[in-house]
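A single protein chain has been removed from this complex, and every other one stays in its place.
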Amino acid sequence: MTVPTLKPRLLAATAVTAALALAVTACSSSAKSTSPGTTSPSASSGSPSSSAPSSGGSVTVGDSTTLSGAIAQLGQTGLDGVKMAIADLNAKGGVLGKTVKLVSADDNITPATGATEVRTMITQDHAIAMFGPVSSAVAAAQEQVTNQYSIPMFFYTSNDMGLMRGGANKYAFQFVPNTTMEPSAVADYFVKQAHGPITIATFAPDYSFGHDTVSGFIAALQRLHVNYRLVAQEFPPLSATNITSYLTAIVDSHPDYVFNAQFGSDLVNFTKQASSFGLFQKTKVIAMYDYNVLAALGSTTPAGSIGFDRAPFWAMPELGNFPQTFKAKYGDYPSEWAIMGYTAVQGWAWAVEKANSFSPSAVASALAGATVPTIRGNLTIQACDHQAEIPEYVGTIAAQPDPRYGVRLWNQPVFSAPFSDINPPCGASS
Amino acid sequence: MHAFVVDLVSTLSTAGYLFIVSAGLTLVFGAMRVINLAHGSFYMYGAFLVTTLVGASSGARFWWAVPACAVAIGAVGAVVELGVMRRLYRSEHLTQLLATFGLLLIFADLALRLWGTGARTVSSPSPFQGRITIAGATFPSYDIAITVVAVLVGVGLWAMLTRTVVGWRIRAVVSDPEALAATGTNTHLLLTVVFALGAGLAGLAGAIVAPQTSIAPGIDQAIIVSAFIVTVIGGLGSIAGTALGAVLIGVAQTLGTRYAPNWASTVIYVVLIAVLAVRPWGLLGAAER
Partner (left out) sequence: MTTTSAGPRRALVVRSVVVPVVLVAALLLLGHTLSITNVLTLEEVLGLAVFAAATNLLLGYGGLVSFGQAAFYGSGAYLVGLSWLHHWMPFWAAFVLTPVAGGVIALAMGAIALRTRRLYFALLTLAFSELFFQLVNVRYDFTKGATGIFSVSMIPASLASPRTGYYFTAGVACVSLLILWKVTVSPFGLVLRATRENRERAEALGVSVYRHQLLAFVISGAFCSLAGALFVVWGQSTYPDLLNWTTSGQPLFMAVIGGMFAFLGPAVGALLYQFGYQYVTQHSHDWQLILGAALLLVVLFRPDGLAGVVSRQTWARLSRFARRAGRRGLPPEREPAAMETPIDGAGEAARVPGSPTP
């Protein structure tokens, strides 16, 4: 038996573990004491007790979102919107006299990473409000954490219905049209031009957002008594680059319309390949053709197809000078994610002022059912499910580039589906 | 007939670009016994670089940009070989894998800085902008271009490996490096050349596939998995095997989507497992001890 060669290393490893653990303890306690401007959190909840706000100092809010990989553009531009909103708040003297600080991190599209980042932001950086991520899966993991600590969570990109759980969650707020509203709005626009019997194919990423959006669209078509026939339904994997085989299945079914629930780079990819197969000659595609996608597509942009967008800056005169200011600061016009991120921060700040308190519970109570002034006008937050009453925009893609932006956008007038038309009855959303 | 022609063409073009990417991977493995996880990064850089060189509307300029990308990415490969890979030839496979995974992360981060987060596109170059109809089946003419380039690359590699001195030396370094060193050949230089060639092929594949897809962060990791499957099925180190693997995966993907769309993405892994269970070193790979 000459095995025990491992022994000294085992001992040393134990020693190293203990030393590291001590170091970690030391680090965490020092981090607590050096964080300025916030009161020490109670050991159990980690939420600040700020019932009596005083001038000066700062408060921290957090945003853990996707900044790398295939959907990084959604996360980065959204984060820019949040940043700009906070900079604008601070330029006007902060909120309740306090400067707002932002901590942000890349969730690497991994739920566990996103959840840990949110927890650290809440417990170590003392973030008192969180702004949501891109991916619905990360959002679900982060929401578990914000619930646990009773910290308000503002979703402004991920729009999964499941996140709101029928309004059971006091601390979650949705500043994006959800997966029922969005396809309903598209159907409302679509029904005006779809006459007679038509054939439809659907194409969506194979996860809950894709499935929910497609079934939401089909449900809306039935509600509107559209005479349609489904000829193909494809669910390629999210972020799949080689979609030729799924695409040929769609092309071969010769649909009049394709309802596509892809977004960002995936939609660009689909459109490129679909146009090389000549799909757009006889078929119109209905998809999230927002500013970023249209700008990326360039000459491949399919004129006559139908786009939808949660906040197209070029069709929102109420934004005033915001798009230009944003571009000056971040190099490009604001994406819908940026506008919704900006709006979500405004919602939080308004509620803090209204409640005259940073307390998460007071903020959440102040927001439910309130009407908040934002850059996109007054928005009411439904009391029942915390869904912001945001319209959805739909339009037909123009044949010529817009002279102001050099990108082929949508024909005027852009259809803006009012919230009351596309909103499912409250409580029926779960 | 119609469906068959469409399937055939899409299979060939899929197989074509998979072959170009995977050929570089298998070449590097054959010569150095290194699995390069950063190979997908070279592919992504090739695709991004072509968007920088030609802009959104490419035209005929594209055909100049493609070889330029291959050369530029090949140069990046040479730098990587000299700086990192050279130190790892004596290491375990695992160490090499981790090192190249580190490179993948670094390249991914730098790509975000160089080209941003958004998707980019390149339009199809002339004269492959339209569509072709054969036997009632319509498909993009650029599919033909990709297939032709893949065949040219394959033939070129074959000719280089069997008909030139460099090719002879590359094959020699695989089978008996010590004997080769004894003949006075600079094996270090040779390995740098092979690695640069592999990277260049990845860059070429990225550039050539660019007009067909959207170029965005994340395509590096997406392509590396496909490239592995192709190379492993064909047999690591075998160029002909890679061609065979690429066709097999193209067929499996096309048929899978047509006949079992809900299971399509699993089909290729079933094929891979089946092949390795029967022939552990791949279809045309040499058995290793």
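Here the chain labels run A and B in written order, and each chain numbers its own residues starting at 1.
In this text, a contact is a pair of C-beta atoms (placed from the backbone, for glycine too) under 8 Å apart; a residue touches a chain by one contact, two chains touch by 3 or more.
Every value quoted in this text rests on a predicted model; they were computed, and no experiment measured them.
S.K.: Which residue among A:58, A:90 or A:104 touches the omitted chain?
M.R.: Checking the options A:58, A:90 or A:104, the one contacting the hidden chain is A:104.
S.K.: Looking at A:77, A:136, A:174 or A:283, which residue reaches the missing chain?
M.R.: Spelled out, the listed residue whose C-beta touches the missing chain is A:136.
S.K.: With respect to the chain omitted from the figure, which of B:9, B:216, B:232 or B:284 is a touching residue?
M.R.: Touching the chain that is not displayed is residue B:232.
S.K.: Give the residue, chosen from A:123, A:159, A:180 or A:374, that touches the chain omitted from the document.
M.R.: Reading the full complex, the residue touching the unseen chain is A:123.
S.K.: If the missing chain were put back, which residues of chain B would it touch?
M.R.: Spelled out for chain B, the touching residues are 31-35, 84, 86-95, 97-99, 101-106, 108-110, 173-174, 177-178, 181, 187-188, 191, 225, 228-229, 232, 236, 262-266, 269-270, 272-273, 276-277, 280-282, 288-289.
S.K.: Provide the residue numbers of chain A that touch the chain removed from this figure.
M.R.: On the side of chain A, residues 1-18, 20-21, 24-25, 28-29, 32, 43, 46, 67-68, 104-113, 115-117, 119-121, 123-124, 136-137, 140-141, 144, 147-148, 160, 205-209, 211, 235, 237-238 touch the unshown chain.
Everything below uses one rule, namely that only the chains that are shown with their structure count from here on.
S.K.: Enumerate the contact residues on chain A facing chain B in the complex.
M.R.: 67-73, 75-77, 234-235, 237, 239-242, 244-246, 248-249, 251-252, 264-266, 268-269, 272-273, 276-278, 292-293, 295-300
S.K.: Could you pull out which chain B residues touch chain A in their complex?
M.R.: 3, 6-7, 10, 13-14, 56-57, 108-109, 112, 116-121, 123-124, 131, 138-140, 142-143, 211-214, 216-219, 221-223, 226, 253-254, 256-258, 261-262, 264-265
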